[in-house]
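For this view, one protein chain was removed and the others were kept in their places.
Coming up: chain A.
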Amino acid sequence: MAYNAIEIQGAVKHFGPTRAVDGVDLTVRTGELFGLIGHNGAGKTTLFKMMLGLLPPTRGDIRIDGQPVRGDAFREVRRRIGYLPESLALYDNLSGLEIMQFFARLKNADLASCLPLLEKVGLADAARRRVRGYSKGMRQRLGFAQALLGSPRLLFLDEPTNGLDPQGIREFYQLLRELREQGVTALLSSHILAEIQLRVDRLALMKTGKMQALGTVAELREALNLPLDFQLTLAPGAGESLQRALAGQPAASVQLDKDTAHVRCPREHKMALLHLLTNLEDSVVDLQIREPSLEDVFLGYSDAA
């Protein structure tokens, strides 16, 4: 029987009066690349720790690969999990290869896979050097290589691109795509939206312990119904006539700036506004329609809450 990779129902975690996670439902399908977005302190890391059995939930049910997160059965699930914690400092006195071998033994993974994995993340040359001399990016790469030990079916990556340079970020997502083609499920968190937007299948927005929204980028846009942004280039001195023409329009707001104007209008009035603007061809020289970005979606949800 095929299970969803992650199933969370009504998960709650209280630390004293603080509700770090406050009633979260989440399903991540097997083979999915899933992004968890939120500001620092939104509850992402707490949710990660609950899914890994590091923190018992105050309430709620969490299943990974169909198994509840406790007991001997979950120990078996752990062998198929790779985890990269948010802020990880590994043992400075060991070399990258030695650290890989240590974790491989604990995970019952093939020791011979350590070096190839280090090559995969671009650490082949540094494999035998002590971690003490590694840069922040190299440490993060080592952490990722460690998570890949034992060919995990499910990856939990908490802020995985922290400390990576743009080249490293590109390589990281390239590797993640290859893994997904092999059927690996990955849950990754980030607070950098632009980075994650085009690279995950679905994403969830988390704020103050709650899921604000969940779906593909298109679905999130749809659900929030953010206004479209018409960027107009105007003929000299045409601002007045534009404002007059739009005065009768119910849902459009106009922002004038010399010879350009921004008109925001709800999605359902798009055609009506286009029609009106084409009739103003003496005033409007050029026109661009901008879809709201995930950034706007994110801010929209943050403001709405």
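One rule holds for everything that comes next: contacts are C-beta pairs under 8 Å (C-beta built on N, C-alpha and C of every residue); 3 or more make two chains touch, one makes a residue touch a chain; residues count from 1.
By definition in this document, contacts and distances are computed from a predicted model.
Hidden chain, UniProt protein name from the list "Copper ABC transporter, permease protein NosY", "Phosphoenolpyruvate-protein phosphotransferase", "LLM class flavin-dependent oxidoreductase" or "Cytochrome c-type biogenesis protein CcmE": "Copper ABC transporter, permease protein NosY". The missing chain, though absent from the display, is touched by one residue of A:T18, A:S87 or A:T233; that residue is A:S87. Taking the whole complex into account, chain A touches the unshown chain at residues 49, 52-54, 70-72, 75-76, 78-79, 81, 83, 85-91, 93, 102-103, 105-108, 146, 156.
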